[in-house]
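Take a look at this one; I'll ask things after.
Shown here: the complex without one of its protein chains, the others still in place.
Just so it is clear, A, B and C label the chains in written order, and each chain counts residues from 1 on its own.
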Amino acid sequence: MIQAGIYGATGYTGLLLVRLLTNHPHVQVRFGTSESSAGQLLSDVFPCPYDLKLIKAEDAPLSEVDVAFLCLPHAESLDMVRNVCAAGVKAIDLSADFRLKDAVTYEKWYGVQHTAPDLLAEAVYGLPEIHRQSIRRANLVANPGCFPTSVILGLYPLAKNGLLADKTIIVDSKTGVSGAGRSLKLGSLFVEVNENLSPYNIGHKHRHTPEMEQELDLTATGPYRVIFSPHLLPVNQGILSTMYVSVRDGYDADQVLSLYRETYADEPFIQVLPAGSLATLRHVVHTNRCAISITQVDDTNRFIIISAIDNLVKGASGQAVQNMNILFGLDEQAGLRL
Amino acid sequence: MIQAGIYGATGYTGLLLVRLLTNHPHVQVRFGTSESSAGQLLSDVFPCPYDLKLIKAEDAPLSEVDVAFLCLPHAESLDMVRNVCAAGVKAIDLSADFRLKDAVTYEKWYGVQHTAPDLLAEAVYGLPEIHRQSIRRANLVANPGCFPTSVILGLYPLAKNGLLADKTIIVDSKTGVSGAGRSLKLGSLFVEVNENLSPYNIGHKHRHTPEMEQELDLTATGPYRVIFSPHLLPVNQGILSTMYVSVRDGYDADQVLSLYRETYADEPFIQVLPAGSLATLRHVVHTNRCAISITQVDDTNRFIIISAIDNLVKGASGQAVQNMNILFGLDEQAGLRL
Amino acid sequence: MIQAGIYGATGYTGLLLVRLLTNHPHVQVRFGTSESSAGQLLSDVFPCPYDLKLIKAEDAPLSEVDVAFLCLPHAESLDMVRNVCAAGVKAIDLSADFRLKDAVTYEKWYGVQHTAPDLLAEAVYGLPEIHRQSIRRANLVANPGCFPTSVILGLYPLAKNGLLADKTIIVDSKTGVSGAGRSLKLGSLFVEVNENLSPYNIGHKHRHTPEMEQELDLTATGPYRVIFSPHLLPVNQGILSTMYVSVRDGYDADQVLSLYRETYADEPFIQVLPAGSLATLRHVVHTNRCAISITQVDDTNRFIIISAIDNLVKGASGQAVQNMNILFGLDEQAGLRL
Partner (left out) sequence: MIQAGIYGATGYTGLLLVRLLTNHPHVQVRFGTSESSAGQLLSDVFPCPYDLKLIKAEDAPLSEVDVAFLCLPHAESLDMVRNVCAAGVKAIDLSADFRLKDAVTYEKWYGVQHTAPDLLAEAVYGLPEIHRQSIRRANLVANPGCFPTSVILGLYPLAKNGLLADKTIIVDSKTGVSGAGRSLKLGSLFVEVNENLSPYNIGHKHRHTPEMEQELDLTATGPYRVIFSPHLLPVNQGILSTMYVSVRDGYDADQVLSLYRETYADEPFIQVLPAGSLATLRHVVHTNRCAISITQVDDTNRFIIISAIDNLVKGASGQAVQNMNILFGLDEQAGLRL
């Protein structure tokens, strides 16, 4: 059994990790931390059946675990990841701290100095469908952001093959509220969100934008510029990204669809939908899957790619478990047949 | 034109008062207060078209208004109502501070000393369907709580006529989230409420319970004991109270229905539903109405009374406007044809 | 008092018309039709307080009314509008039958022959902000579609002034479920819609697309091509359209904002938001307003225009009442201060 610890167990991603790992056939949860609820059981602070005793991070028995998941706010992860790595424990970091390979870019977008450039250099971006080989050998996995997961998976086959005729890509995303976390903000109150739809940070402002551009640019067919417009939906979970692209002349819908099917042929969690079907949140919520649909606009070279994931599962905790499975040589779907 | 001021204009009841009074044919809003947003426009802090400049309560020009609405937390209203009354301005207080006639009961349930017993003595409980005559002459109206409005209106015809065979009444209420106000609480977050239903303070613990018992007991057919179970619903607005009563022998459904129709014959805001129809939130949301349905259980003396209101309208701001209309001799429906 | 009749009073737009007209200071509702519920009261078939007796369309007393609103499915309106016009009654048609000026285009998109080209020739497209003068003199008003209302109002200032550098415009729209009407479809069931987001008819397929293109092209700065992607949201009411445009060089955010403010300076129902604010559904639901926000992407010539309306109010019944107010020389806001 793999022994696992969770830093930040009382947020939505931490809670889901407890649930996924508790039901995982090869894992035992050794600790969960919470600075504000240390001393209580998880079942005391959330309506769930998990009687996990919460502890302070400083009391975490790192020597007893094989892997640690970090569900901490960005910047806070920087130091904690160092502790974990120093203890020889594999780290899967769900924050943004190790996703951007360029510390300067990180500092520009997050307004925080990157204090661990050495670790940044060895961190692997944990999108298995693209970086599986590197993840296998990693000690530190930077679990991707939720929006980037949906966007990169949706555009990767086109970018990798240099088929994007226009390097500016319009991404109109819609996300469930759990993406905002479990902290107290006016904009997360039920009455503010329900029966509403709110765009926010649209254009080229959202912190997940450079992450998308970084991964698209790694295909060496760019540089790309993503115009990214997130909207807050009145649902708990799910991200749907509607992406408007121009494809190089000479490719019709069938060919593009074939390209996606080939690219993802062996991927257990990617569902490329048949022609005529459109991806919806219902395809993916409460699963680790990404559903992708391809639509050509009349007979033009304009295409609309839709990519849907569950932001808490494939967009966070489920992908973290997938990364853990890869790190430890397990069946990649173990604990993720939801 | 009646000149009106609003203390606490940025909570849900305050916002609705601004909207109702702005569209009221005989009212002008002179001021709205907010301690945290003073200096800003209301349209800056809430997506609405009202460019009302927010001021601190201490800067409120009381001398320029005829009536003040107080949408403050309980206990905070005590002092502010004194200021308003001292200035010779009519006060409509939406807090709980002047609803319970007995200061000792108030102190027991709210854990606060009542510092204005003199004003309490002259306050009128602002449920027009029962106390319209007294409201007309009042200087201080204690606007009823949302749950009590639904429960008292639903039980009043039976209580007044001494038809309740069992003095213990079971009230199972369901409320929308706006009833919890616009303050930051974990339990008001979208993800916590959505796809959930949460009972809270059930039995004989909710602070609105003594208010219900007080008004039922005023019929002199009690004393009554209300077992009251509120549940938090994933909707923005609305309260539906399902009430289980035993009626004195010899009354069938037709007779009880007739009694309700007679009692409320001249009430513009009470809709007694025909036999076979059940009250729903849809009957009343976004209106100042109370819909009531009567159901006999088989041919027994057990009845189920259902009473529905919009907690923000008839349960708060709409009823406050109705009280203002009465205070100033206006058409009771002015500004409330929603 | 203006006497009004409503064909199709039991759908969502018909129900809202009954509500708006009943509370309108200068209107009396003389009849409401329903083929399936004729003989019943409206309050029998919907939880509302309107005891309007429903009749069959063939029994409608056309000679007693000044204006008729038609809330019928497309194609069904063709004949009924002819009857109404033949009786010398002003017609406000909420169907799609008289919106497209070109009968061939209508037949292509709706798959129905247009049997009233004579009436089509005199119909006026009822978007007051653009066609107010023509509406004043009209006998037949084609009330715009919900999506086109949001899109055209959002793009009109740019199109009219020839500022759109790219004639292909990407419109990503999100709509509440009431837009699908009150008919029984699997896709309108609560469980199918709730906690879901579903794109449909994306690209260049939705029937509202030619309506948008027609009105943009009337500015003579086109021709335009709209890539239009509607998504079904889990909310009752509201449309939010996120529009991606390229503006002619030399215009910055301030200038574009000024242009919008000038264009809509005298419009009572258009709210152009200040720089930095983004339009949301909350700005407009349950009102006849359209809220518009303008966002420049960094310092490029790319802009994101967001336009929000309530699909049932400004997108249907409210706009129909606005058109009626114009037809009869009333205050344009009469009955629409919601």
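Some points to look at:
Note that a contact is a pair of C-beta atoms (placed from the backbone, for glycine too) under 8 Å apart; a residue touches a chain by one contact, two chains touch by 3 or more.
Quick caveat: nothing in here was measured; it's all calculated off a predicted structure.
The residue touching the chain not shown here, chosen from B:Tyr110, B:Tyr244 or B:Phe328, is B:Tyr244. The chain that is not drawn here is touched, among residues B:Asn196, B:Thr219, B:Ser258 or B:Gln333, by B:Asn196. When the full complex is taken into account, the listed residue touching the unshown chain is C:Ser178, out of C:Asn143, C:Ser178 or C:Gln214. As for the chain not pictured, it touches chain A at residues 23, 47-49, 195, 271, 280, 282-283, 286, 289, 291, 337-338.
Where chain B meets the chain that is not shown, the touching residues are 168, 170, 172, 174, 192, 194-200, 202-204, 227, 229, 231, 233-238, 240, 242, 244, 278-282, 285, 295-298, 302, 304, 306. By the touch rule set out above, chain C reaches the unshown chain at residues 12, 177-178, 182, 184-186, 188-195, 234-236.
Here, only the chains that are shown with their structure count from here on.
Comparing per-chain C-alpha centres with the mean over every protein C-alpha atom, the closest match is chain C. Centre-to-centre spacing of chain B and chain C amounts to 36 Å, using the average Cα coordinate of each chain.
One inter-chain figure worth recording: chain A and chain C are separated by 39 Å, centre to centre, where each centre is the mean of the chain's CA atoms. The distance from the centre of chain A to the centre of chain B, each centre being the mean of the chain's C-alpha atoms, comes to 46 Å. For chain A, the set of residues touching two or more other chains reads 192, 194-195, 234-236.
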